[in-house]
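One protein chain is absent from this view; the other protein chains keep their places.
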Amino acid sequence: MFQDLSFSLEQGSALVVTGANGIGKSSLLRTLAGLVPLAEGTIRLEDGEPEKLPQEQAHYFGHQDAVKPALSVLENLDFWQSFAAPSVHESFSGSSLQPLAALETLGIGHTALLPAAYLSAGQKRRLSLARLLVTPRPVWLMDEPTSALDKASEQQLLGLMNDHLAAGGLIVTATHTELALNTINVLHLEAPDPADQVPEEALL
Amino acid sequence: MDLGPHAGFIIASYGLCLLTVLALIAWVRIDKANQERALKELADQGISRARPDQGRN
Amino acid sequence: MAFWDYANPTRFLKLVQVLLPWLVGLCVATFAIGLYMAFFTAPEDYQQGDTIRIMYIHVPSAWLCMMCYTVMSISSIGTLVWKHPLADVSAKSAAPIGAAFTFMALVTGSLWGKPMWGTYWEWDARMTSVLVLLIMYLGLMALWRTMDDPIKAGKAAAVLTLVGALNLPIIKFSVDWWNTLHQPASVVRLDGPTIHSSQLWPLLVMALAFTLLFFVLHLMAMRNEVLRRRVRALRMRAASVSRPATASASAQPAE
Partner (left out) sequence: MTGWAMALFRRDLRLSVRIGGSAIVGVLFFLAVVTVFPFGVGPDLNLLARIGPAILWIGALLATLLGLDRLFQADREDGTLDLMLMAGRPLELVVLIKCLAHWLSTGLPLVVAAPLFSVFLNLDPVAMAAVTATLLVGTPALTLIGAIGASLTVSLRRGGLLLAVLVVPLTVPILIFGVSSADAAIHDPVPFMTPFLILCALTLIAAVVGPIASAAALRFAAD
């Protein structure tokens, strides 16, 4: 999928991946999340917990919310808190809120006992985001994090992301909109010249 | 009272019918309690049919 | 017209409130009389002995499971033709009751059959079609449970109920025909012996008691269903209230 792609990211900084539609921003994030196998190359998280794979120390916040409509909002979040293994080490002190507190922070505390089926798209998105706050993990992989959020929630999300960076976390995010993050590196993905684009079969 | 050689079958059928009816009654009552509790919880949050346009508080 | 006045859910709830205590009292009284007659005044059958007493619950529950399906079919027409919300509520809350009555008819029939025919179950036309009716009831209940949106679920279930209403007589006839191919009419049929008035009266009283029981349970279940939909609507409102809450939360950025 990618050729000659290499980047490194320092603690407390964010990488914003930009590029045209279909260039493979989502694929890059999914590769980092370990959901797409690497053909060659490595992903390393230095200073992390050595016995764990990089993706087990990362949160993936993708297009899908992973919200079960039949469970209550709190049950959804409780499950992820118990199920996802936390990952902390000395240089990273991420937030580990209690589920209710996380819901309150995101402004959906009053829905805690309702079945998640009653949530609007934006509320489901925020419930999914609350997942990142209840289990501390140093790396956040966020694919279009601001989609389905209104302006106010977007501001709040930026606040949370900056907090995460300040606590020593890493963020890799694919986005179309400008994000006011504190420390930004930009990775711009570009398609090679059409002339260079030889179908793989032709090479065989 | 003597129910004859097949008393067991008679008692069993009446007993099972009674159980089924009791189960139905229990279902109806528990369901009612559940719905009323949910309505009450919602009313405590300030959401009720009477005041449709009032939000929280 | 009085019927249409009470078709409004809120008025309906009020009507239930008034009607229910009387119905419950009447139902209990009828059951007391019916059970007394069934056990103390009704004579033994000269052929079946005391097992005839099972008839006083078996036959009414069998009647009721048919009647319940009729109620559901009429309600389904109400759902599809007039799109009336209470019709759908009525059909949905009748299904579990119908299933329970069908279950009672099957169980008592089978417990009656064991001493009389020597087997709990016979693939006889009547029993088989009642078993199919039970499957229909349970299938309808599953359909209602599986679909989230009560309006959509109500329409789907109404279509299935009506198709089932057409299909059940066909099942009855075809099974009759299927069965007689293999088994000559040696089976003791319920409708075989002419019924004596000393047995007929307890049966009629019990049938009335069962009918009252059905209406009591149906009204209570319908009330629950109306409440359930109310809860659903209010919960949707409760969730959507959040908009202002978000704005206030973002005024003070998260720590």
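Letters A, B and C mark the chains in the order given here, with residues in each chain numbered from 1 onward.
FYI, a residue touches a chain if its C-beta (ideal position, glycine included) is under 8 Å from a C-beta of that chain, and two chains touch if they have at least 3 such contacts.
Just so we're clear, the structure is a prediction, and the values are computed from it rather than from any experiment.
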If I'm reading the header right, one chain is hidden. Which shown chains does it touch across the whole complex? A, C
I'm checking contacts with the chain that's been left out. Which of C:L80, C:L131, C:A165 or C:L204 qualifies? C:L131
Among A:A33, A:L97, A:L114 or A:A174, choose the residue that contacts the chain missing from this document, as touch is defined above. A:A33
Of the residues A:L9, A:I23, A:A84 or A:L100, I need the one that contacts the missing chain. A:A84
In the complete complex, which positions of chain A touch the hidden chain? 30, 33-37, 52-53, 55-60, 62-68, 70-71, 75, 78-80, 82-85, 87, 131
Chain C positions in touch with the non-displayed chain are 110, 119-124, 128, 131-132, 135, 138-139, 141-142, 145-146, 178-179, 181-183
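By definition in this document, only the chains that are shown with their structure count from here on.
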Per the C-alpha centroid definition, the whole-Å distance linking chain A and chain C comes out as 52
List the centre-to-centre spacing of chain A and chain B in whole Å, with centres computed as mean CA coordinates. 46
What positions in chain B touch 2 or more of the other chains? 45, 56
Residues of chain C touching 2+ other chains? 235, 238, 241, 245
Looking at the complex, which residues from chain B come into contact with chain C? 1-7, 9-10, 12-14, 16-17, 20-21, 23-25, 27-29, 31-32, 35-36, 38-39, 42, 45, 47-49, 52, 55-56
Of all residues in chain C, those that touch chain B in their complex: 39-40, 44, 49-51, 53-54, 57-58, 61, 96-97, 100, 103-104, 107-108, 111-112, 114-115, 213, 217, 220-221, 223-224, 227-228, 230-231, 234-235, 237-238, 241, 244-245
Taking the complex as given, what residues does chain C use to touch chain A? 148, 235-236, 238-242, 245-250, 253-255
